[in-house]
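Heads up, one of the protein chains got dropped from this complex, but the rest are sitting where they should.
Presenting chain A:
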Amino acid sequence: MRLVKCWFCSSTIYPGHGIQFVRNDAKVFRFCRSKCHKNFKMKRNPRKVKWTKAYRAAHGKDMTQDKTFEFEKKRNRPERYDRNVTEDTLKAIKKIDKIRSTREADHISKRLKPNKQKALKSDLKEIDQHINLIKAPGSQQQDSEKVKVMVSSNKSVQNEAMEE
């Protein structure tokens, strides 16, 4: 059993999924699902189709160069079965996956960070310039001129008068 990558979107193809197309020059194209297969038949270039990994890598959206990718490289040499090696490999796979996904998330947030700062700056500017869209022009003046007035307690005298 071997897990292969889809030619179009670069996702892993598990056994029992997808179609492989053999061209007459003996080049084999594997597709994970009919969506990728149909796009291929339409002669679309995966480097131009936004949702594919090829596009994201080509446009710097996703992390491409990292040491964690070297663990996944295809090796044509079969390894002799060793129980300990298998156990260690399975543990390592999980750990490497975790590391890789955190690194990928970091890459994306780093890419988005300057934009967030830009957005914050423009928001502050907007508040300064266009405060009239949020508050009425007159209300701002009145707020600052609020004065505290002391009220004397003459109520008790008035109440007695009314009662009579």
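Going forward, a residue touches a chain if its C-beta (ideal position, glycine included) is under 8 Å from a C-beta of that chain, and two chains touch if they have at least 3 such contacts; residues count from 1.
We take it that contacts and distances are computed from a predicted model.
Visitor: One chain of this complex is missing from the view, so tell me which of "50S ribosomal protein HLL, mitochondrial isoform X3", "COMM domain-containing protein", "Importin subunit alpha" or "Geranylgeranyl transferase type-2 subunit beta" is its UniProt name.
Guide: So the chain that does not appear here would be "50S ribosomal protein HLL, mitochondrial isoform X3", according to UniProt.
Visitor: Which listed residue (A:A26, A:L112, A:I134 or A:V147) would be found touching the missing chain in the intact complex?
Guide: Touching the chain that is not displayed is residue A:A26.
Visitor: Just one of A:K43, A:R75, A:K94 or A:H130 touches the chain that is missing; which is it?
Guide: Looking across A:K43, A:R75, A:K94 or A:H130, the contact with the absent chain belongs to A:K43.
Visitor: Determine and list the chain A residues touching the chain excluded from the picture.
Guide: Against the missing chain, chain A presents residues 1, 15-24, 26, 28, 38, 41-43.
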